[in-house]
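With one protein chain withheld, the remaining protein chains of the complex are depicted in position.
Chain lettering (A and B) follows the sequence in which the chains are written, and residue indices restart at 1 in each chain.
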Amino acid sequence: MPISLGELATRFGCDLDGDPDILVNSVAALSNASPDSLSFLSNPKLKKQLSATQAAAVLLRAEDADECPVASLISKDPYATYARMAALLHPSPEVIAGIHASAVIADTAKVASSAQIDALVFIGERTFIGERVYVGPGCVIGPDCKIGDDSRFIANVTLPRQVQVGKRGLFHPGAVIGGDGFGNANTAEGWVKVPQVGGVRIGDDVEIGSNATVDCGAIEDTVIEDGVHIDNLCQIAHNAVIGAHTAMAAATGVSGSAVIGKRCMFGGQSGTVDHIRVCDDVVISGRAMITRNITEPGMYASHFPSEEIGSWNKKVARFRRLDGLYERVRKLEKGEK
Amino acid sequence: MPISLGELATRFGCDLDGDPDILVNSVAALSNASPDSLSFLSNPKLKKQLSATQAAAVLLRAEDADECPVASLISKDPYATYARMAALLHPSPEVIAGIHASAVIADTAKVASSAQIDALVFIGERTFIGERVYVGPGCVIGPDCKIGDDSRFIANVTLPRQVQVGKRGLFHPGAVIGGDGFGNANTAEGWVKVPQVGGVRIGDDVEIGSNATVDCGAIEDTVIEDGVHIDNLCQIAHNAVIGAHTAMAAATGVSGSAVIGKRCMFGGQSGTVDHIRVCDDVVISGRAMITRNITEPGMYASHFPSEEIGSWNKKVARFRRLDGLYERVRKLEKGEK
Partner (left out) sequence: MPISLGELATRFGCDLDGDPDILVNSVAALSNASPDSLSFLSNPKLKKQLSATQAAAVLLRAEDADECPVASLISKDPYATYARMAALLHPSPEVIAGIHASAVIADTAKVASSAQIDALVFIGERTFIGERVYVGPGCVIGPDCKIGDDSRFIANVTLPRQVQVGKRGLFHPGAVIGGDGFGNANTAEGWVKVPQVGGVRIGDDVEIGSNATVDCGAIEDTVIEDGVHIDNLCQIAHNAVIGAHTAMAAATGVSGSAVIGKRCMFGGQSGTVDHIRVCDDVVISGRAMITRNITEPGMYASHFPSEEIGSWNKKVARFRRLDGLYERVRKLEKGEK
């Protein structure tokens, strides 16, 4: 669906420096854009690609417009504006109302007539599927779930039971929402499994990445608030609460009963111990391990950058012998060297 | 199914301080229990919630009973007793014998008549499914598997081939048991894949979490002994042996041919190198990396707690310059400063 630069400028509140009738029909990177595509410049490192771009137009900040060889769409936040324009040019596939013949729907499930249930899907007893929801091939939405309007389950997503999802959710392949939490009581005869009877409550506009896992609560629900984005292979354990608009990069692990604030950002492979509290507006660096409550906004870390292994191993050896170094300094201080 | 406090006390060997005819029909947390539910107090941090609870009864230790405003069920290990009572009040869904019309069962597979094969399941050639086994929607149990009585596969679990599972196993969505191990021979022309021809042998009462992976053996089998509990997103590589009653929290990685003892506990995001041996009764702290054999029971760690990033980065910088500090101390010792 081609759209004119003039219409883009009007819809998204940009200044246009160029012909408003030029049409674009896709987005592209600066370096390989074609004359019918829209590109953008947000990262200053890519500015050197601007002069040679073949795009129809480039979305950029006012201060970069002078060097733009084609039409400019000027925005204070070109990345966010790009995101919105790209969603217009590349909309999600249309939801085609209906239930595929190969889908298996429990008798007591209710599916809105505008929803699309694709091939080989399973919907369990008493589950409710809202308006314009898309449930892709191979998804299993078990009993007692409630899915809000316009949510999308791409393919092979599993909600075993008792998950409540808000509006406009987006669930990527392989994600498991509502599997059992890891609760086991230690006894002389081995572990006794603690039944996990809670559910999961997910707010509006939440995105969960491929093969990520969100456990159901042990007794009460695990909670993911509005606008949370969780990347692939993350683990959210039972009874965790993830505050609104928090984002977690891949392979982050949030332990049981952790309470994470709003607008936090977790770098990849980071993790927490259980029952931790992290306040709002905290940034956790990649690979950081959170072992104590965080009560002040800011950025937190505990990673070591890698280096050549010989050099690294020497450092580790010195670290392991620090005790001796402290002792030697103590002796020097006492004049005992 | 409501049950009286008197019957709970008798069945589970608790002392009851309260009316034996009171009925409970669910479990609940102290803080939001309703008058028909059973709660428990095990974690001392939650004791302050006891006085205001609305539960019908609270399972707790004798020393906490005085402060209980409602009926008390007294147990030396309230958490384990809670686990058992909760399993009674919230049993697993009943297994309804039969094979769903949409399931695909190979000609040579044998399914016990008491087993339930749910919708859209695939069962491969020569596979045997025992009594009262539940195979949930979307599961693939490939050829040459043998599933012991009363095991449960929740949904979208995959056993590609040659996996032997004991009794009462519990397999959460997305788990993959018996995928190829990572075996590749390095040659001048690139990697040559080493065929992975072993299987997986899993004991009784084993639980495997959502999206966890257990590889088949390269030649001989990968082995998970009785009573092992493995959390979400864990990786058990080819030919590993996990000793009975060991528990591993989320995202733990056990490398190839590692032999882990009995009754070990691994914290989340921990890992091992390959061919390692860990003796019985070892506790591995979260994020620890095991690079050498562990021959003594005890607790092992190698994580750094995170802190504010500026302060952390200074510490890392000092760590990287430790060499110089050692040298300076050496000079001081020689009187060379």
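Heads up, the rule we're going with is that a residue touches a chain if its C-beta (ideal position, glycine included) is under 8 Å from a C-beta of that chain, and two chains touch if they have at least 3 such contacts.
Computed from a predicted structure; not experimentally measured.
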The one residue from B:R11, B:K48, B:K76 or B:R328 touching the chain left out of view is B:R328
Can you work out which residue in B:L23, B:A62 or B:V104 touches the chain that's missing from view?
B:V104
By the document's definition of touch, the residue of A:A247, A:C279 or A:M299 touching the omitted chain is A:A247
Contact residue for the chain not shown (choose from B:P78, B:G138, B:G243 or B:G261)
B:G138
Touching the hidden chain in the full complex, which residues of subunit B are there? Just list them.
102, 104, 120, 122, 138, 140, 142, 156, 158, 160, 174, 176, 179-180, 182-187, 190-195, 197, 211-213, 215, 219-220, 233, 235, 237, 251, 253, 255, 269, 271, 273, 284-285, 288-292, 296, 298-302, 304-305, 314-315, 318-319, 322, 325, 328-329, 332, 337
Could you pull out which residues of subunit A are in touch with the chain that's been left out?
26-29, 32, 77, 79-80, 82-84, 86-87, 90, 100, 102, 118-120, 136-138, 154-156, 170, 172-174, 205, 207, 209-211, 226-227, 229, 231-233, 244-245, 247, 249-251, 268-269, 286-287, 303-309, 312-313, 316, 319-320, 322-323, 325-326, 329, 332-333, 335
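Following the convention adopted for this analysis, only the chains that are shown with their structure count from here on.
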When the centre of a chain is set as the mean of its C-alpha atoms, what distance in Å lies between subunit A and subunit B?
25
